[in-house]
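Here the structure is laid out as C-alpha cells; the discussion comes afterwards.
The other protein chains are all here in position, but one chain of the complex has been omitted.
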Amino acid sequence: MLLLMLVSAGMLVAGLWEILIFREFGPMRGVFVQIAGAAVLCAVGTVLARNLIHSALYLVAFFFLVACLFIMLEAEFLAVMQVLVFIGAVAILLMFGIMLTQDVQGDQVEAHSVLRRLPAAIVAIGLFVMLAVAVQQRPDFSKARTERAAPSVAARERVLNQMPQELGLDLMQRWCLPFELVGLLLTASLVGAVALAQPVGSLSAGSDGTPSPGSLTETPEHLSREVAGGTHSSSRPDLVSP
Amino acid sequence: MNGLWVSIVAMKMAALSEPVPWVAWFLWLFVGFAGLFPLLVAYIVWGERKVAARFQDRIGPNRVGPFGLLQSIADLVKLLFKEDFTPARADFLIHALAPVLMLISAMLSLAVIPFGFGSVSMRNDPVTGVLRPTLTGFSAVDLPSGVPYLIAVSSIASLGLFLAGWSSRNKYALLGSMRSVAQMVSYEIPQVLATVPIVLWSGTLSLTGILDRQVETGWYVLTPPGFMAFVIFMISSFAEVNRAPFDLPEAESELIAGFHLEYSSMRFGLFFLAEYMSMFAVCCICTTLFLGGGAIPFLAFPRGLLGGYVVVDLFLNLITILVFSLKVGLLIFLFFWVRATLPRMRVDRLMAFAWKLLIPLCLVNLLIAAIWFEIVIRPVAGRPDGPGFLQWWIGFGVTALLEVLAFFGAVWLYRQDSEHSLKTWRSSTGSKPSIIAWRSVPTKV
Amino acid sequence: MAFGRGLVVGHLVTLRRFVRTFMVGAGRTWQRRGGGPQRVDFFQSPERGLEPVIEQTDETEGIFTVEYPDERLKVHERFRVLPVLVYDDADGGIRCTSCNICAKVCPPQCIWMTHAQGPDGNPVPVPEDFFIDMDVCMNCGLCAEYCPFDAIKMDQNFELANYERHQSHIFSMQDLLVSSGYYAETHPEAWMSADEQSERAKASKKKNQRLQKALSSSGDVPRLD
Partner (left out) sequence: MILSRYLFIGMLLLFAIGFAVAPLVLIRIIAPRRPTPHKGQTVECGLETQGETWIRFRLQYYIFALLFVVFDVETVFLYPWAASYVSLGWYAFVEMMVFLAMLTVGLVYAWAIGALKWQ
C-alpha cells in the first residue's frame, strides 16, 4: 500500500514535471515520463530501505515498471521476459540470497564513512553520465521522433504480431555466435555457482563432470551426510535444515 | 490515486484514436472477472468437497441449500465475519500484500485464454506466412506472446508465497514458504519446457494461434510427444498450484498450515480463492494448449461456419465454450482424483523428481517434438488438407518408440541415483522390490 | 522397477470406490440425502424420531455416512447408556425397594436415594426419591447387574443433550421411571429369557413379602394383589 502510494505520488510528481518543464502533452510521452518517474522513485526506495526484503520489493516494483516501459516501446516479448526472468526468477534468487544474510531487518547497519561512500558515488554518477552521453549522441535519437515515417497501421500490427518469430530468426541467423556464447556463459555461471556453493568434500567425487553411472551411484552419501550433519550443524548452529 | 492514473491513461489512449473495444472489455471485467470466475471458483471448491467425499465413501456438504450448493457462499460469509488480525510481530504491509499478489497472478493468467472460437478473420499464417482465415478466439485479449505471458504471470505467485511466509514472522510459515518457493521454481522449468513443443509446432506464441493450429491439425495431446508434454505439464502444474501430492507448502502434518499459517479471516480467504482460481487457470491453459480448446473431438466443424452471421457465431461460440468447460471440468476432476489417491511427497524426492526426472525428460521430449515436426508438419506446411494418413502414422510410430525409450531411460537414470534407487530397498528389506515392498516400510532397528 | 504401475493401479482403486458410491444400492443414495428441517424441505424429511434406520455391516459398500439426525443406525439390544427405574405395568408398583445396593456399587458414586416412610414414620421399602447424576454416570451397568429386584435397568436413549446441565442433568425419579412394557420393548430378548422370567417372579415374590411384612408391622394392611 505504501508502495502503491509512493508509486502514485511519483507519477503525480512526474506528471507535474512534464507539465511544467516539457510544456508538451504528447499522449505517450506523458505516460512514459510518469512511469519513468515512478521507476526512479522505486530505485531510490531500493537503495534507502533498511529492511532487505523491503528493498528487494522496491526492486521488484522497479522491474515491473521497466516492463511497463518496454510495453510502451511496443517491445511486448521483452516486457514479458522482463517479468518472467526478473520478477519470477531473479527476485526469487534475491529473496533466497537475502535469507542467506545475517541481518535481514537492517538493525545492525553501520554508517560507512564518507571515504567509503565516495567511490561508489563517483562510479554511479560516472556511469549515468556515460549512458546519458551515449544515448544523446546516438544520431537517430533526437530526429527519430519527428522524422521517421509512420508505417501503416496494418503493417505495424503485422510486424508486432510477428515479433517473437522475427526475434527468433534474427537470433538464429544474424546473432548465432553471441547466442552460443550466451549458452556458454550460462553454463559457466551454473557450473561456477554450483562448484562454489557445494561443500568441499563432495567435489572430489565427480568433478570431471562426466555422468558415469559410477559417479552417480557413488554420489558420496556418507560424505554429504557427514557434511550435512557434522560441519553444517556444528559450526553453524543457526542454520535451519528442514 | 489509482483511479486518477487510470483516467489519465485512458484519456491518452483515447487520444491515440486506436480502436479500443471498451464495451467488450468492461463486459469481460465485470461479468467475467468480477462475477463468473469467482462464482466458478466457489463451485469448484464445492465440487472438490463433493468429489473428495465420494472418493472417501462419504456424501459431502448437503446441509446448506439443496445438495449443499450454498456451502461456498456460507463459507464466504463466515470468512467475512471472522476476526481479522495480524500477528504483532508481523510485517504488516507485506502481510497484506502477499495474498493480493497471489490473486493478481491467478486473475491475470485468465486474461489471454480463448474460451471459445470467436470469429474468423483473415490473418497471416504463422507457419507459411500466407493470408488465410484464422480464428480470432473468444478471449479478453490475444497477446502475440501469450504463452510466455502466462508463465510470467504465474511465476509472480511464488513471490507472493514467499512474502506471505516471510512477513508472518513465524518459523513454520517461513519454512513452508521457503520450501514451496523452491518447489515452485523447480517445477516451473518442466512446465515451461513442456510448452515449447507446442510453440514449435504452432509457430506462434499466441494462444489463439495455437488453438487455430490445433483445430486444423488435430489435438496436440494425440501425438506421442504432445502426450508426453501434456503429462509433464500436468504434473508440474500440480506442483505449481500446490495441489496434492505436491502440497508441501501446506503440509498440515509438519508445518501446521505452511505459508498461510498466520492468516485469518478474508485474507486467508484470498489465498483460498487464489489457489482454486490458479487451478482453474492451469486447467484452462492445459485445455487450450493440448486438448484443442473448445474443439469437438476429431471434428473441425464450427470452423467453416464461423464468420458469417453474428447469431451463428454466438451460437457456435456457446457450443465451443460448453465443450471447453467440459474439458476443463475433466481436468479439474483429474486434480481431485489425484488428490484423493496420492500421499504427499517427501521434500527431497520432490526436488529430485523435478530436476532429475522431469527436466531431462523435457529436454529429450523437445528433441522428439522436433522430429515429429520434421516428419509430419513441415512437409505439409501450407497445404490445406494436412498430413497424409501414412505420413502421420510413420511419425506416430517413430516418435512413440522414441518416447517410450526416453521414458524408460529417464526413469532408469533417475533410479541409478543412489538415494532413489530400489537397491537401497533391496538391501534394507532383503526382499524383491515391488509395490508390496513399498507398502511394508521396513522399521529401523 | 515398476515404472509407475503402482500409480496407475492406485488411481484405479480410488476411482472404483468413487464409482461404487453411485452404483451400490442405486436409488438408495438418492433418497439418502438429508437436509434436516428446512424452510423449504426438498427431501421431505420425516418427523423427529421416525427417521429411517440404516443398517451397516462389515459388507456395506458405497456411502458409509449416516446422516444422523435424519437417519440413524439400528440400536442393538446390548447397547446401554443410562440406568432407568422400571415399574410394573400390571400394578404400577415400583420394583425398587431402595435397598441402596446400587448406590454402594456405583463406581463414580452418582446414585443416591431416600427411603419412603410409612404413615407412622417407619421406613417403607420403596424409594421416596431417586437421583442419578447423568454427567457423572459412566454407563458401566454395575447398578443393573447388582440390583436384587431387577428394578434398575440400562436404557438405550443416547440423545441426552441439553441446554442446561446443573439442574436438568441430575435425573430424579420422575425422569428415571419407565414402564416394564417399555423395557420389554427395547430389550425383547432379555425380557423373554428364562433367566429374567424366573428372576422377575422371584423378585416380585420377595418384594411382596417384604412389603407385607413392613405394612403388617406398621398396622395398616392394604393388600397389593
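Note that the chains take the letters A, B and C in the order they are written out, and that residue 1 is the start of every chain.
Going forward, a residue touches a chain if its C-beta (ideal position, glycine included) is under 8 Å from a C-beta of that chain, and two chains touch if they have at least 3 such contacts.
This structure is a prediction, so every number in the text was calculated from the model and none was measured.
Undergrad: Can you list the shown chains that the hidden chain touches?
TA: A, B
Undergrad: Decide which residue listed in B:V45, B:I59 or B:L103 touches the omitted chain of the complex.
TA: Of these options, the touching residue for the absent chain is B:L103.
Undergrad: Using the touch definition from the top, which of B:L69, B:I296 or B:A370 touches the missing chain?
TA: B:A370
Undergrad: Touching the absent chain: which residues on chain A qualify?
TA: 4, 28, 71-72, 74, 76-77, 79, 81, 84-85, 88-90, 92-93, 96-97, 99-102, 104-105, 153, 156-157, 160, 164-169, 171-173, 176, 179-180, 182-184, 186-187, 189-191, 193-195, 197-198, 202-203, 205-207, 209-211, 215-216, 219-220, 224, 228, 232, 236, 238-241
Undergrad: In the complete complex, which positions of chain B touch the hidden chain?
TA: Residues in contact with the chain left out: 2, 6, 9-10, 13, 16, 18-20, 25, 28-29, 33-34, 80-89, 96, 99-100, 103-104, 107-108, 111, 126-128, 140-145, 147-148, 151, 166, 168-172, 174, 178, 181-182, 185-186, 188-189, 192-193, 196-197, 199-200, 203-205, 256, 261-262, 265-267, 269-270, 347-348, 350-352, 355-356, 359-360, 363, 366-367, 370, 373, 377-378, 381, 417, 419.
In the analysis below, only the chains that are shown with their structure count from here on.
Undergrad: Would you identify the chain whose C-alpha centroid lies closest to the centroid of all protein C-alpha atoms displayed?
TA: Most central by this criterion: B.
Undergrad: Please report how many Å separate the Cα centroid of chain A from that of chain B, as a whole number.
TA: Whole-Å distance between the two chain centres: 26.
Undergrad: Centroid from C-alpha atoms only, then distance chain A to chain C, rounded to Å. What do you get?
TA: From the centre of chain A to the centre of chain C is 74 Å.
Undergrad: Among the residues of chain C, which ones contact at least 2 other chains?
TA: In chain C, no residue touches at least two other chains, as defined above.
Undergrad: Residue numbers in chain A touching 2 or more other chains?
TA: There are none in chain A.
Undergrad: Note which residues of chain B are touching chain A in the complex, please.
TA: Residues in contact with chain A: 1-2, 4-5, 8-9, 11-13, 15-16, 91, 93-94, 96-97, 124, 126, 143-145, 148-149, 151-153, 155-156, 158-159, 162-163, 166, 171, 175, 178-179, 181, 185, 188, 203-206, 347, 413, 416-419, 421.
Undergrad: Please give the residue numbers of chain A that touch chain B in the complex, ascending.
TA: So the residues of chain A touching chain B come out as 1-5, 8-9, 11-12, 15, 27-28, 30-31, 34, 51, 53-54, 57, 60, 76-77, 80-81, 83-84, 87-89, 91-92, 95-96, 99, 158, 160-165, 213, 216-219, 221, 240, 242.
Undergrad: In the complex formed with chain C, which residues of chain B make contact?
TA: Going through chain B, the ones touching chain C are 51, 54-59, 62-63, 66-67, 337-338, 340-342, 407-408, 411-412, 415, 422, 433-435, 438.
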